[in-house]
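Just dropping this structure here.
Only one protein chain is missing; all other protein chains are in place.
Letters are used for the chains, namely A and B, taken in the order the chains are written, and counting of residues starts over at 1 for each.
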Amino acid sequence: MNAHVSSLGDAALSLLPPVARFNLRIAPADLAAAAKAFGVDLPTRIGQGVHQGARSAWCLGPDEWLLHAPEAEQAAIVAAFDAIRPSAAHSLTVISDREVTYGLSGARATELLTTGCPIDLRRIAVGDAKRTVFDSAQVVLLRDGSQDWRLEVWRSFAPHVEALLTTAQHELAAGF
Amino acid sequence: MTDYRVAGRGRVDHGKPVKFTFDGKTVTGRAGDTVASALLANGQHLMGRGFKYHRPRGVVTAGSEEPNALVGITRGNGRFEPNTRATMQEIYSGLTAESQNKWPSLAFDVGAINDRLYMMFSAGFYYKTFMWPRSFWDSVYEPFIRKAAGLGKAPTEVDPDQYASRFLHCDVLVVGSGPSGLAAALTAGRAGADVVIVDEHSEMGGTLLSEPQAVIDGLPAWEWLAGAVAELDAMSNVRRMTRTTAIGYYHQNMIGMVERITDHLAMLPENAPRERMWRVRAGEVVLAQGAIERPLVFHGNDTPGVMLSGAAQTFLNRFGVLVGKRPAVLTSHDSAWHSAFDMAEAGAKVAAIIDTRDVVDAALHDRAASLGIEVLTGHTATATRGRLRITSVRVNPVRSGTVGAGRWIDCDALLACGGWTPSLHLFSHTKGSLHWDAEAQVYLPGRKSEAVQIAGAGRGLWGIGAALDDGATAGAAALRSLGKSASAPSYKVSGDRIGTGVFHKELPTDRSPGRAKAFVDFQNDVTAKDLRLAVREGMKSIEHVKRYTTNGMATDQGKLSNMNGLTIAADALGKEAPQVGLTTFRPPYTPTTFGAFCGYHKGAQFEVTRKTPIDGWAETHGAVFEPVALWRRAWYFPKSGEDMHKAVARECKATRQSLGIFDASTLGKIEVSGPDAVEFMNRMYTNPWTKLGVGRCRYGLLLGEDGFIRDDGVIGRMREDLFHVTTTTGGAARVLNMMEDYLQTEWPDLKVWLTSTTEEWATIALNGPNARKLLAPFVEGADISAEAMPHMSVVECTVAGFPSRLFRISFTGELGFEINVPARHGRALWEKLWEAGRQYDICPYGTETMHVLRAEKGFIIVGQDTDGTITPQDAGLDWAIGKAKPDFVGKRSLARPDLVAPNRKQLVGLLTEDPKTVLIEGAQIVDDPNQPKPMKMIGHVTSSYWSEALGRSVAMAVIEGGHGRMNGTIHVPQAEGKPIRATVTTTQFYDPKGERLLVE
Partner (left out) sequence: MLLIHCPYCEDTLPELEFAYAGEAHIVRPQDPSALSDEEWRDFLFIRTNVKGVHAERWRHVNGCGRFFNALRDTVSDRFVTTYKAGEARPEPETLEAAE
């Protein structure tokens, strides 16, 4: 499961197991209905994350949310949103397989990301998220701790991103 | 070789000898030496040959502005770098350096014949010398230019090194670590700001490394420096970077910096990148780049041994090397006097101090007298002697503008100083304006366009004390701009060398200026005479003078030559320097390796290669791949001994006869969802969507607003309010962007949302008469019989237990299904179908077979059969237009005069007269093959294949008025041989009635 790609020096990189992942689009006016369906108070500031139990939601755009839940709950969540569709128009798209998720941790995990991320990572608060780029791939960064990150990237871009991170990880481990 | 090392001087480790080779000879230096300082320590000034005239050249500077001492460095395994500055390359045990532009040897070079042909290479010789006779171009001139062009040799092997890159954000970036840079970094760092300070040299200190005599706040300069460095290192908010060059200053305080990581190491550590490109975004930048010494322009000023006085001082004080035992000094500035004094104190016999000025500070005269140095004021230099090293300099008195009789002074080095130029290269990158200081005769920073402070000698200040105070002030100012506060300390400095000077055009001479070889640009071999000739020949702007003469266009970007060039050109034009202007400095500040720019993008990571979930299976099964957009796709699956033609013919045949399996995962997929989804679809696509039932599919055609075809794909209606849209592989991102654009900015009132699901699904296409037979046993939750699931329908079910969106569609003309399953299951499903398909001789096919099969049916590929100028009518797709719809993207354009004009190029089929002839895609088409050239071309071939099913070739083409030419004959001229005749047909070559879809 939690297959380690590599754990080297001060920055470990691992491919995380699948989760139930959704792209939710809904008018902010209808957000309460979606929050009820998902069982999590959905955040309203772009970048903000909210975590309740095993479910998480991050606001990625003015009417866009990324939802995570345990895999086993995927069908139930789809059904819950189906139930509110007549009263609260929205789009809930399963994207569990669209992306893969890498975990980055260790004292230099943030530095590892600076090999490909142009943004100032210090400005992402713990618990929040940011859609941005890593090298030439679009990614979503989820910050779990000061040196704990998840990086979600479209499946076909993953080998490229992983290869770059691994190269950079060896660079860090070698003291450069 | 004679030893020029001075024991006890400098910062090199005298106890650590380091051996390296230069042109094959072993040279011993000291740990801490550069190639240049080590060679000088061994008495060698000759380090290269000139670019045009191949004249012997020696080292001129001690830094990155060096124009002459360029060497090639070899490290084995393909590692070779030309044009490395010997003044910047640190030595290590085993370093292999070689000189450039010489043959057979540095001391005797055949190419120096060019020096005798001097007149041939004057300004603008590129435009004159090679003009006639015309027949000489191929046989004489071009080979000559090719042999002569370029500096150094290009590497011949693949560079095995890794290169890295990094983004960095900070409050204050300080460029340069001389006194002003250090003071700025200390000030900002102590106030708690995130500070980065960089220097291109191996250690920090700048001028302080060359001026150990100064005393700062009671401490000798080097002690103070060690303390400052230790204090910076102790601050966790300060990052101190050496061997790092700020190469470019870009918008909004983005600075590009290259860090050289391994070039100074004898052993290359594993996983160490050679260089790293830093992209720094700084709140404030402090430029503390100092000033660059200006050479003097006189006949023979390029003889080895003639060098800048500040460089001699650096070689002595930083590296412990006397550049000569009997040096002479030629100067127009006080600073060179100190170089003479330092050298005299270190044991050199200074031959003379020759100053162009009539009056010089008495204190300097007194000091010279006390050291027994002859002083000649009001003098000029008119020639040098010595070919591989200077032996004497000819000096003449100048009285009231008249040059008197010359006298030769013996010397083994000539330290020249023509004043100092503030280094404003990076500031110029920002498009900040430069202000001409008429009194100081220098350009200084003017209006700023970035959040930048310029400190120290970079803004014309002179002396360590002034630089320290100014740096501290700049550091505090930077913090104030960031809304923080810092106090700028003041420094007490004694032993400072504060001086003044004047600038010159060419030095006055008693000889014919027309014969003078007085060099302005050493690297491009441009003389003062060339600049004056350029002006005489009509060049008025400094930009024209620069390009005509190539002054300042070498790899040093005119660090030494621009101001002298400007002064001389202004004199020739009879104008003041600011009226003539200054050429623009551009990044990079110093030559930068391609590797640093590429970073991690080499080898397999050269660019993103997107792979489908089934890619691994294709690779295992011998697929040949082709790139499609960023994807790599299986192109064909050759069996042993098959070429592409044979493999594709077999794959086509197997699919049409029984069953083919194809990985269609790269197709773009977009979820269009929401109550207004159907309205949105009606507006975006040409087709009508309202009446499309849930569970049915339709071919969708997307135009640009200009009426031309942009994309196409099959679209399924999953729910009343949900469409599963497919796009072309290459068009996926573009189509989604276009849809978002209309939705967000034109129709924000529509309640509909778009989500890319390209990578959520793996897509497997089954085509052939046995497709349903294979598939049916795997399907649960749906009836896929011909009655229950007609052509162009879609159903949600499970396939082999995987949740699936199953389409019955066909891009081949055979009974076809496309199975979408969550991407992680793609390969497992493929393998199950593959196993079960053996009973039907299932055949995996690639994109080439897909192309052939669709061409046999006349299905277009957007981007191959269309080129951005093809309308639906042109492509014969009028049927896909919802004529009753009031509007859709591109509809209005279809009525534009040019789009309804007769004789537009239209898509047709072509059948060659000889069925075995396969036309070349892209070939031009003419009506009459016998017309004179240039022929009128009426169209071109867009698709062309061998059709195994038809036993002949088929092609598609766009031809003027093509739809009206049915059964007519056209001709396709060939590069060699007769034009090919072909008949115009419809594009439906195979099974035009579509009967093969009706498999029960």
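Following the convention adopted for this analysis, a residue touches a chain if its C-beta (ideal position, glycine included) is under 8 Å from a C-beta of that chain, and two chains touch if they have at least 3 such contacts.
If you're wondering where the values come from, they're calculated on a predicted model, not measured in any experiment.
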Shown chains touched by the chain that is not drawn here: A, B
Touch with the omitted chain, as defined above, among B:13, B:746 or B:835: B:746
Which of A:64, A:111 or A:148 contacts the chain that the document leaves out: A:64
Interface with the undisplayed chain - residues on chain A: 46-47, 60-62, 64, 118-119, 123, 130-133, 138
Residues in chain B touching the chain absent from view: 250-252, 254, 279, 281, 431, 449, 705-706, 737, 740-742, 744-746, 748, 886-887, 891-893, 895-897
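Going forward, only the chains that are shown with their structure count from here on.
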Centre-of-Cα separation between chain B and chain A, whole angstrom: 33
In the complex, chain B residues that touch chain A: 162, 164-169, 261, 269-273, 276, 279, 281, 600, 604-605, 607-613, 631, 671, 673-675, 721, 751-753, 755-761, 822-824
Residue ranges of chain A touching chain B (in the complex, touch as defined): 18, 23, 25, 27, 63, 85, 89-91, 93-99, 114-120, 122, 135-137, 154-157, 159-160, 163-164, 167-168, 170-171, 173-176
